[in-house]
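In what follows, a single structure is set out as structure tokens and then discussed.
Of the protein chains in this complex, one is absent; all others appear in place.
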Amino acid sequence: MEKHAEQTKQTYAGWDAFYNRESKEKLDFFTVNDRIFDVVLAEQFDRSFLNDMCALADKIRLMAKTRMGAQKLKSLLPTKRAMLYFVQPSTRTFLSFLNACQILGMTTSEIRGTTTSSEVKGESQEDTIRTFASYVDLIVARHPEAGFVEKTAWVLNNSDRPVPVINGGSGPDQHPTQALLDIYTLERSFSNIGGLDGKKIAMVGDLKRGRTVRSLSYLMENYRDVTLYYVAPEVFKIKDDVKAFLDRRGIRYFETEDFQSIMPKVDAIYMTRIQDEYAECPENEEKSYPDFHFREDHLRLIQPHCVILHPLPRRYEIDVAVDKDPRAAYWHQERNGMWLRTALIAHLFKVDHEINAEFS
Amino acid sequence: MEKHAEQTKQTYAGWDAFYNRESKEKLDFFTVNDRIFDVVLAEQFDRSFLNDMCALADKIRLMAKTRMGAQKLKSLLPTKRAMLYFVQPSTRTFLSFLNACQILGMTTSEIRGTTTSSEVKGESQEDTIRTFASYVDLIVARHPEAGFVEKTAWVLNNSDRPVPVINGGSGPDQHPTQALLDIYTLERSFSNIGGLDGKKIAMVGDLKRGRTVRSLSYLMENYRDVTLYYVAPEVFKIKDDVKAFLDRRGIRYFETEDFQSIMPKVDAIYMTRIQDEYAECPENEEKSYPDFHFREDHLRLIQPHCVILHPLPRRYEIDVAVDKDPRAAYWHQERNGMWLRTALIAHLFKVDHEINAEFS
Partner (left out) sequence: MEKHAEQTKQTYAGWDAFYNRESKEKLDFFTVNDRIFDVVLAEQFDRSFLNDMCALADKIRLMAKTRMGAQKLKSLLPTKRAMLYFVQPSTRTFLSFLNACQILGMTTSEIRGTTTSSEVKGESQEDTIRTFASYVDLIVARHPEAGFVEKTAWVLNNSDRPVPVINGGSGPDQHPTQALLDIYTLERSFSNIGGLDGKKIAMVGDLKRGRTVRSLSYLMENYRDVTLYYVAPEVFKIKDDVKAFLDRRGIRYFETEDFQSIMPKVDAIYMTRIQDEYAECPENEEKSYPDFHFREDHLRLIQPHCVILHPLPRRYEIDVAVDKDPRAAYWHQERNGMWLRTALIAHLFKVDHEINAEFS
């Protein structure tokens, strides 16, 4: 690690200044001709983009059901090659992106973990990134370091070989494609009752550090008249910056430690687990906070149309017995991730119109 | 590991009762419309199925020899995606399945080892399995735990997204595709002398724990008038359950510690190595039991048509000098594994008739 610190002598100039800008000020940098080029921050998604992605994912899902449709999808990007650079362990996000690439006919390279990487030879992160870009047409990256994926996009956009970068999770804050698939799942779940606008959503568990909850909260500014219920023990309460954001945007929210009291009120319950990876004090988390679990007997308390989501993996937060209930949406949510990511990649490579044309 | 023990609180109900049934009582559960859906147990294979697989593998092998034929094969499953979940180290079985998938045009995802898996986040095995099924159309699994792959198939068949599961080796007992490829190799080796019916086969080495020997023994019930010779030191003798099975089925067998005495009698010699992985007392095995090795000078003792098999990897059991003899069939056997597994996958996805049609 000291070696790594020394390397920063070799760092590219200008990054720190860029990184410290407000998110909204950065968006242009990740956009080319009014189209998202790099997917780095959830703040890049506006209502129109979110709607497009949901509609596109729906179409892809339908096409994939038939042999002809699946072959059409696979014919869209046969000569494009993607790099999956997953420094942080991840089964779900990794497989989801990998299969999304394969659905579109892309071939892939994988670096998982850091041991096989040239980083062991003392190469700087920036050089490693440029190396990946030398060989492929798309980089999907996941990294434990906040800002890493943003830096990746920044380095490449400053080089003479920019390739699109997708953030597959970067440090404690950013995981924009998870937020996208959560929106997609909510919109699908509410498709017969007017979509996400006007709904009441509870978010439960570790709201302090869970990046999915944070991103999802921010995206609510795109929907009308949503009410949020933050349900967490004192130690894992949602952070003030999120609340300040909601206040500025006029989004209604409540905080409570009484999970059962809000169960009958809400249209969706978004469960999360305690995030060991970023734990400051893991011992405290060994208590599994049973008051913030969803148990089988809770099914009697929630509304008939209320859906239960979870980014997975789960530990104890949801009884396995709940899975059989039609309101348990987390397994669909997981598979939605693959369709949504397929849609996203199709959009980046501008083959979305070829998919849309199949339905016209 | 304690964590894992705790997780079992979250386990799916009903598995234990299923697992403890007799094999023959389980077969229906892995069958859909009279066709094998999951490949879990060697007991699933009857003579008709074994004949079909051998014939199909022969056709695939032939087609692969020409560019047109190989392209036809690759066009069979272009939109299907497989997951190779290999928790236990394995080069051979892994590569064999991977290339089998590629021959049919499938794309693949790999999880090898457990470190990159979500299991580190405390997810239950069942949830991990369901996650894989969310993204792919076929799961090939290998695991050190007895019954793991069976459980995989059981979990998925009880979910709303069952995908076929193939057992690539599960614990000390089950490795059904190895048994399949052994049968295929024997049938091919004897193709000019009436096939496997009526043949005498010696199995040599660690018969106590070697799962290939056990599975192969069970499959002999499908062939007429086969005689088995079990050649092993006292400590590695074939177990009583196998002998009881053979007695019930009326299959003739002999046990001996005198390898040389049976060499001139048999039509095939199936060599095996000592399995360190499951060793209770590894020190004892450091002696390599030279009386149970096949040496170059033994070639003079065996019949001109006698074939020598080995599931590989070998250590000292067969002299390298034996490889050049045309009766050494183990390298063909290894490649046969790829063709046979290709046939098996083609069968599961019901494209076997498209292959057969090429020869009509």
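Per-chain numbering from 1; labels A and B assigned in written order.
Rule of thumb we're sticking to: a contact is a pair of C-beta atoms (placed from the backbone, for glycine too) under 8 Å apart; a residue touches a chain by one contact, two chains touch by 3 or more.
Everything numeric in this text was worked out from a predicted model, so none of it was measured.
Enquirer: Where the complex has a chain not shown, which of A:Ala42, A:Leu56, A:Leu73 or A:Val136 is the residue touching it?
Expert: A:Val136
Enquirer: Out of B:Gly14, B:Pro89 or B:Pro264, which touches the unshown chain?
Expert: From the options B:Gly14, B:Pro89 or B:Pro264, the contact with the absent chain belongs to B:Pro89.
Enquirer: Among A:Gln44, A:Asn99 or A:Thr128, exactly one should touch the missing chain; which is it?
Expert: A:Thr128
Enquirer: Looking at B:Ser23, B:Asn51 or B:Gln102, which residue reaches the missing chain?
Expert: Hidden-chain contact among the options goes to B:Gln102.
Enquirer: Residue-wise, where is chain A in contact with the chain that is not depicted?
Expert: For chain A, the residues touching the absent chain are 7, 9-13, 78-79, 81, 83, 107, 109, 111, 115-118, 120-124, 126-128, 130-132, 134-136, 159-161.
Enquirer: Name, in rising order, the residues on chain B that touch the hidden chain in the full complex.
Expert: Looking at chain B, the ones touching the missing chain are residues 64, 67, 70-71, 73-74, 86, 89-92, 94-96, 98-99, 102-103, 112-113, 273, 276-277, 312-316, 319-321, 331, 334-335, 338.
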